[in-house]
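One protein chain is absent from this view; the other protein chains keep their places.
Chains here go by letter, A, B and C, matching the order in which they are written, and residues are numbered from 1 within each.
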């Protein structure tokens, strides 16, 4: 039931404990996203993440609460970093707990799909060859978010 | 690309490192299953897990390799405990890494659904009120495994 | 007074992070704000702000550009999000 937006790295065991802190739950699904090593324009050296302080926390909290209600989650936590991250570093961690695994998988996927298009983060890829480019939003991500809106699940 | 079957508890951070050890991957999905506190017959004090040493490792390895091929996984790890576990303790941890989150979610779910009906583990619930009962297999689990077999994904 | 903030590509293109705009009867909606900023910033600002995929937020919520404003509001303009 909590959001953490920070520049520093995070300890994965602590995040599991946070998700389970209120209610045990029998199933926990956790997604971690890492800085890719390759992008459409070359080899990635670092990823710069800009965000909108104040709005970010509010949107992530809305998304987590919507997921909790829709999938009967017993616990959830969204961790998202900003600033400059090196290749291979974790960017985002989303963990959800539920009584059954189906709800846990769906709840975690819903949060990720919604966060991608709704949380105010913007990625800029710094290339090994020099130069940097803002990542364009993906039509596939928009499509996934629309599917959740249209679905009755 | 590895299976761990043991009685002792496991450290979650080490499991993440194992999944990522061969290839970084940009998306990691991890499922953890815990001992429930309530079952159909009352309050659970402990769960006893019997398994078939030798066959267990082979089946889990087959499932992991099938998932890796079907969902283009870059890494996977299946950890399953046996013996007597207390309420709230982790039983199983399945982590998979892929280039994209869709494959990672599907790969992890496939492993869990297949493991439930194909890996030779049997659960016996010890009740707080006294007595113990073998857990019956669920038609829903069989159904889920059949759906993967019928699906072309 | 309205607080106007810019992020990512839009912040870079305008070379501006934030500005204040007087709240008047001519800045009743987000569309009005865009028109006023385009008029005072010139053709460069107009090109950036009038792009069809610009996202608008009012007090930390994404809204339609026809959204009505109140004195003291915080508005933000940014490209589609790419987090996660």
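The rule is short, and it goes like this: a residue touches a chain if its C-beta (ideal position, glycine included) is under 8 Å from a C-beta of that chain, and two chains touch if they have at least 3 such contacts.
All values reported here derive from a predicted model rather than from experimental measurement.
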- If you put the missing chain back into the full complex, which of the shown chains would it touch? B
- List the residues of subunit B that touch the chain left out of this view. 33, 49-52, 54-55, 58-59, 80, 91-92, 112, 115-124, 134-137, 142
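Simple rule for what comes next: only the chains that are shown with their structure count from here on.
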- Note on the structure: Note: subunit B sits from subunit A at a C-alpha centroid distance in Å of 23
- Message: Based only on mean CA positions, could you tell me how far subunit B sits from subunit C in angstrom?
- Response: 49
